[in-house]
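Just passing along the structure, written as structure tokens.
The complex appears here minus one protein chain, its other protein chains still in place.
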Amino acid sequence: MSSSTDWPLWEVFVRSRRGLSHTHAGSLHAPDAEMALRNARDLYTRRSEGVSLWVVPSTEITASSPDEKDSFFEPAGDKPYRHPTFYEIPEGVKHL
Amino acid sequence: MTAALALGDDALVLSHRLGEWAGHAPVLEEEVALANIALDLLGQARMLLSFVGDEDQLAYLREERAFRNVQLVEQPNGDFAHTMARQLYFSVYQHLLYEELAAGEGEFADLAAKAVKEVAYHRDHAEQWVLRLGDGTAESHERMQLGLDALWRFTGELFEPVGGVDIDRSALSDRWLAAVTSVVERATLTVPSGPQSGAWAAGAGRQGLHTEPFGRMLAEMQHLHRSHPGASW
């Protein structure tokens, strides 16, 4: 019963208002990029949720693997000197 | 108020027809798209009818002969290609018309300025689908051509004069034909060659003469409202 030509999956990113980045909103099926954009408009912005859209074929996304998460993300955990709260500044010093 | 009634009835009737697709669309994404268009049109209809009187009285209590919509919009949905042919013919017309109204200073300028954005999207939606169906598979090509051919004779009526809408009808007709031809040819289809109106029916919808399916559509639309005279919902 299934069609031999299933439409590919697309990821939809919505900019909710000017000045903000596009955020992942969800996905949908479309035969091509033009239709994906239109379907995204109808589906993900019908309550005025956006001012701009990106659509990306799901297969084009490369993701980090959960198995590598230790080597990917943990090394950043012991470098608190990258955060401003690491430094003690005498009281009363302003504009720092 | 002839114009508000004519344009309002166009939007109301087409919205109703598109609403009949709910639950029957070829793919879920298209359920959402068709409903969006139907809702835009219904919103336009309600504003236009309210220029004339009470929207529900006008929608539910008029007889068939009092409706002023063109016959094109009352034509049954047929298959998806048939519906897209109807959408293409009507939305190109409506887009060109509303652009002019929005630029003018008539009583519909504000309404047209809002509606023209919606209608531009309807036109784009129809064009995208006519391209895909025309230049898709052999079957879709054939169905799309059938749809265009079947509805062609209802297109002449779009350019009949409407009291209160002061625009150059023949220029509108030329621009419409050029726009439709461009899409149809890019879709590898043929612009129908027959007459754009039946001999007896030129401008008939605007004068309250409709086609047989319209009476049945109204019967369904009005039945419940008419069964409870004076009730509020």
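Read from first to last, the chains carry the letters A and B; within each, the first residue is number 1.
Operating definition for what follows: a residue touches a chain if its C-beta (ideal position, glycine included) is under 8 Å from a C-beta of that chain, and two chains touch if they have at least 3 such contacts.
The definition used in the following text is that contacts and distances are computed from a predicted model.
Participant: Assign the chain not included in the display its UniProt protein name, restricting the answer to "1,2-phenylacetyl-CoA epoxidase subunit PaaA", "3-oxoacyl-[acyl-carrier-protein] reductase", "ABC transporter permease" or "Nitrogenase molybdenum-iron protein beta chain".
Facilitator: UniProt lists the chain that is not shown as "1,2-phenylacetyl-CoA epoxidase subunit PaaA".
Participant: Using the whole complex, pick out the displayed chains that touch the missing one.
Facilitator: When the entire complex is considered, the left-out chain reaches A, B.
Participant: Out of B:Leu42, B:Ala126 or B:Leu151, which residue would touch the omitted chain in the full complex?
Facilitator: Result: among the candidates, B:Leu42 touches the missing chain.
Participant: Which one touches the absent chain: B:Arg68, B:Arg86 or B:Arg132?
Facilitator: B:Arg132
Participant: Can you list where chain A touches the absent chain?
Facilitator: 1-11, 13, 24, 26-29, 31-35, 37, 41, 43, 45-47, 50-61, 63, 65-67
Participant: For the chain that got dropped from the picture, name the residues of chain B it touches.
Facilitator: Against the missing chain, chain B presents residues 12, 16, 19-20, 22-32, 35-36, 38-39, 42-43, 45-46, 49, 55-56, 59-60, 79-81, 131-133, 135-137, 139-140, 143, 220-221, 223-225, 228, 230-233.
Methods note: only the chains that are shown with their structure count from here on.
Participant: Return the distance between the CA-based centres of chain A and chain B, expressed in whole Å.
Facilitator: 39
Participant: Can you tell me which positions in chain B touch chain A when the two form their complex?
Facilitator: Result: residues 27, 29, 32-33, 36, 124-125, 128, 132 of chain B touch chain A.
Participant: State the interface residues of chain A toward chain B in the complex, per the touch definition above.
Facilitator: Contacts found on chain A: 7, 28-31, 34-35, 38-39, 42-43, 46.
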